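Note that one protein chain of the assembly has been removed; the remaining protein chains are unaltered in position.
Right after this comes chain A.
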Amino acid sequence: MDLLSHNWIVYLTICLFFTGVSCNSMENKIYINLNYTMPCVRLLNATHQIGCQSSLSGDVGVLHVLESEDNLDLVLRSGLHPPYMVILETPLFTRSIMMKLKSGSKRVAGVAVVEPSANPPQGFSPHTKCPNENTGVYSENYGPSLAHCNTTEWNPLGNGLSYEDFDFPIFSLKDDNDTQVIRQCYMDHNRALNGSDPQYPLCAMQLFSHMSAVTNTATCMRRNSISFSISPEMVCDPLSDYNIWAPVKPLNTTEKGHKAGESVVIASARLDSRSFFSDIAPGAESAASGLVTLLAAAHALRNATQEAQLNRTIFYTFFHGETFDYIGSSRMVFDMERNQFPIDLDNIHSVLEIGQVGLLSNSKLWLHTDPVSRRNSSIEEEVKNLITNLQAAANGLNVSVEEPAATQPLPPASFHRFLLARPFPGVVIEDHSSSFTNKYYQSMYDNPEYLNLLFPPDLTPEEQLNHISDTAKSLTEVATLVARALFVQAGGEKSQISTIKADELTVSRMLYSFLISSNNSWIQEIISPEHVGHLNNKTTNFYISVLDQTSLPALLVKQMLANLTGITVNVTEEDCRNQRENKDDTESQHLYKYLWVQGAAAPNGTQREGFCIRSTVSWSKALSPAFELEDYTSSIYSTWTESRWKKIKGRIFLVASHDLEMLTLGVGIGVLLTSLLLTYIISSKVDILFSSGREPTSATY
């Protein structure tokens, strides 16, 4: 008996196994799943929703590979098989085509954009022409003539596609096997031959990117908080990450608010970028160029600032979420105003911001300032001073600095948020005199190729990591300039600045880590063991993450900054992780941060010799103050949230004609009805059909 039941279980398992397998293979026979799918997702702010979404069960459309703009007529009017899933080659991914598709969205099931192998020469930016137009300092109350980019359009190529709302899914596809399969499927089934319409079955694609949040941030945050329902479900998350900062001199970070006698020079860069598609944000020029420069400058200043006693403290700051209405900088200023930060606004002497500096023309850097605050004579004096320091720093370097026209407003920069609080002397260093040099601002083409980060062929990854490219050389010059200027600005002797030099190799390694692959031997050495899993072999995605998560760029900057500005201390792993020098040390944690890092791998084995780094590198939340104040309709603070979603997927398959589908359904229903009728007849005539002479059992109730 025991054996018998055992056998039964075995048989049942085998049966179930085969059913499972056959189900799978059935699905595989019908569908081809796409491996690489990068969707455009929905973001929301105080007033709008932007991005894309599919229906809950995915949008299905007959594939149509768009060959030219004229070809659109088939999709929007004449085609016989709507809705269409439009495959766009990237030259056709333009505002005019996308807006036509948007307006004809009843006949459009979705769009898939094939990533190109080369950047479009005419430029492409899905961002707006006037980035962060409404959250900068210029408004009706402050330099009204400069508000809304009236005098200078910073991003003239901006077509605003990233800020449109599409009610169909839009995916990005890599130009690889998947797209080959799609093209082949289209060629085999959907191409009109000799002017006749293609015959069923047709090749179709289904895209899933259903977004949970809708309307605006106020709505989705409210729905997040309603716990009345049976299954309360979060629908959106505020965009949030961490600002990374480090004073060159240890400051007591536990004590918040004003630090008496402290005067700091803020040296800042931005840490994020974006593109039309979520998770593709290479930001080579718009983010990486500036932050690599600042990191290199911090490295160059490590020894100089330790030897010389400077009367001002340089404060390196990396702001996150600046793309989305200055999340990081507005939060830091907000914290300073409310005494929630180790220093306050009174401690700030001046601000030097590094913007986009990767594309120098004639080795010229432009020093942008705010004309409105310069009307104040004391500010003007300090700004002049800072500019003089920058000019002095440029002496003997291959880069020169120049000022743009005096009436030109400040380009989009974190410095805006400081100016919003009160006038500060400050300079923003950029590689453009008026409009951006960057042709691909906040787009997927702002990639290492655009920064000219090229390697000779046949280099191993290790050799590429240490290869010093022309871009690295140029950024090193800029970093040297920044370091020297900061040194003088902080009160250092001008005669000493020639000893300050940024390191080309470090710049090369940083560029490689951010733009080619973060999983390299250098990063492996300087990263904490618990973060190794975050490293990957792709271009770093500079898109900000959501609440309670840290993005890779913030992590990398933290680890790099600690290594480049801190010192190795002889401390055990346990003490290091507990933020102390030894068992009795309770003071150091207020001044320093201790980071345990993996260290280099021994040449003969995989064993790594970890060590402890003591630095002043610290981090604070970059969550917009609007979420702190629960003011989701705020017009002064960023209110961006990202919708949640459940399934991001794409697949292709063949569809039969509508008539055939209806016929199948009709036959099915017919069979069902016939069988019901038969059953009824049989059961009503049961006495005649199955008369066995038995007494009918009397009904009991």
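As a convention for this text, a contact is a pair of C-beta atoms (placed from the backbone, for glycine too) under 8 Å apart; a residue touches a chain by one contact, two chains touch by 3 or more; residues count from 1.
The criterion applied here is as follows: contacts and distances are computed from a predicted model.
The listed choices are "Gamma-secretase subunit PEN-2", "Conserved oligomeric Golgi complex subunit 6", "Cytoplasmic tRNA 2-thiolation protein 1" or "E2 ubiquitin-conjugating enzyme"; the UniProt protein name belonging to the chain that is not shown reads "Gamma-secretase subunit PEN-2". Of the listed residues A:Lys106, A:Arg191 or A:Arg222, the one in contact with the hidden chain in the full complex is A:Arg222. In the complete complex, the hidden chain is touched by one of A:Met98, A:Met211 or A:Leu451, namely A:Met211.
Of the listed residues A:Gln53, A:Thr90 or A:Gln408, the one in contact with the hidden chain in the full complex is A:Gln53.
Listed by residue number, the positions of chain A touching the unshown chain are 53, 56, 210-215, 219, 222-223, 226, 228-231, 233, 235, 643, 701.
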